[in-house]
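As you look at this complex, bear in mind that one protein chain is not there, while each of the others sits in place.
Take a look at chain A:
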Amino acid sequence: MGSLFRSEEMTLCQLFLQSEASYACVSELGELGLVQFRDLNPDVNAFQRKFVNEVRRCDEMERKLRFLQKEIEKDEIPVLDTGENPDAPQPREMIDMEATFEKLENELREVNNNAEALKKNFLELTELKHILRKTQVFFDEREGGVDEVMSKNLLPPEIGAGGQLGFVAGVIARERLPAFERMLWRACRGNVFLRTAEIETPLEDPSTGDEVHKCVFIIFFQGEQLKSRVKKICEGFRATLYPCPETPAERREMALGVMTRIEDLNTVLGQTTDHRHRVLVAAAKNIRNWFTKVRKIKAIYHTLNLFNLDVTQKCLIAEAWIPVADMETIHLALRRGTERSGSSVPPILNRMDTKEEPPTYNRTNKFTGAFQNLVDAYGVAAYREVNPAPYTIITFPFLFAVMFGDCGHGLIMALFGAWMVIKEKPLQAQKSKNEIWTMFFGGRYIILLMGLFSIYTGLIYNDVFSKSFNIFGSSFKVNYGDEMILTHKQLQLNPTTRDYYGTPYPFGIDPVWQVSSNKISYLNSYKMKSSIIFGVCQMLFGVILSTWNHRFFNKPLNIWAEFIPQVIFLTFLFGYLVILVFVKWIAYDASTAGCAPRVEFQSKFYGGTGHPFVPFSFDAILDQSYTED
């Protein structure tokens, strides 16, 4: 029988690999993807296994690659995905790769540090520039209207007349400003004067790259004690203080100096970012390949950790489940691996006898794989049991369509499925991480089939976006006069009279049902009966499938004790129901419909033609009057 009918025959094999050849052989087997290894060291800790150092080195390489990738993403450089699948490199190449990554990482870290220092400098100069600009206003106020300023705040006037006010100027993050103001007020008992002005453009924080909004502030105070306290508070709130000259002339000079320094710094910063960009672009070309290679190496060493090391240290022993049909391919792969590693001793593949139950393997392609997954979600079939998947390919979408039954929506569904199937390759290359999308895309063939079958059942139910087609002309005719139609809201069309042409609508449900008020009760009866027929047929089919299992596993008792009673129960109860449904459909037409028997299930168990005993009882009467209340 075909391979999808039953799961594959599997065998447990013992693999003897020479130590030098083991890496290359496992690499070849990894590319092939047909072998399931068993862990021969289950009670050994993760860090006590043989190849733990190599796994650690791979972890370290992966860390460096992740760092590089984060930097590449930060700069928004597009990463090229050529779809290449490089083989796992030889162990000696690993050292070269480690050296390359180390060099790249160090270079990048150095560039980042330099850039950060430059940006810090730039930030300071920018803040100073803003301070010089904004504090002009404050100083004007102070010098011009000393009295107004003094009377506006709570400083007693004698202090203003007494000495000169000292001041500090600085920049603080906007969100800290209210707490800062409050703290200043409390700590200095209201003896300082704070003016603030916002900086409109957000400034870039050098270490994180985030944009922060800041404010310029200037604090006037008198006396050394207040000065030290103010400075401590500023330090506590991470406000940066800048030396601000008192006279306007000095301020203008400083501003000019700051502008030139900012320009110089901009050029240097530009060059640093360019250099960093160049390094990252060069790395971005290869990073996908590197990731793949490192992951393959790590996987190989993880697998090698599962093997048993022979006492004489000459070879590694592995146990694996392999499909019998693929023995030749695996032999070839092992031979290729041995040749690649340059070893002389060929690997040995022995079949082992075992009483363990082998794993269930169903060979699928991209079309059947989705349905196999669907079946496996309910439960993986036992080893060499009949596989329900090939029948599911048709029955699952068909039963879905029986429930869906809308031609128009089915068309949309089929088009969506068809688009996903046609554009399979580019959509798959996108490697989207969105869970919902991967779910839909993984089931694209299922969706396509569901859509196609839904179109078919939609035509049968004559339901297109909840409207009906009238292709062939209805079999019902309206014989009422116009005044009847205009005055009565509901009129009856009787199939026994001239209202019905005598021949049914050729394909599907008659479109007249769409406008009838008893459409639901008619369609319900029809759909329910057809669903029961489909269901019973499918169950019978499933029970018959089990006979193949019983014959294959050579259990005749199961056939007599399980299969025969199941069939008897199913057919005599539900099969009889189905036969009754067909008989009622065929034997009775419109004229005899009045005396058609009911298709009942319960009448098989009891007749139900009696009438109840209703005694004269005060309890019953009183209960009744309570419920009426």
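Criterion: a residue touches a chain if its C-beta (ideal position, glycine included) is under 8 Å from a C-beta of that chain, and two chains touch if they have at least 3 such contacts; residues count from 1.
The rule is simple: contacts and distances are computed from a predicted model.
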Protein name as given in UniProt for the chain not displayed, "Golgin A7 family member B", "V-type proton ATPase subunit", "GATA amidotransferase" or "Translation initiation factor eIF2B subunit gamma": "V-type proton ATPase subunit"
Omitted-chain contact residue, chosen from A:Arg63, A:Lys103 or A:Arg278: A:Arg63
Which residue of A:Ala187, A:Leu265, A:Ala299 or A:Ile533 touches the chain not shown here: A:Ala187
Of A:Phe47, A:Tyr378 or A:Tyr626, the one touching the omitted chain in the full complex: A:Phe47
Which of A:Leu17, A:Leu203, A:Ile233 or A:Leu448 contacts the chain that the document leaves out: A:Ile233
Missing-partner contacts on chain A, residue numbers: 45-48, 52, 56, 59, 62-63, 66-67, 176, 179, 182-183, 186-187, 229, 232-233, 235-238
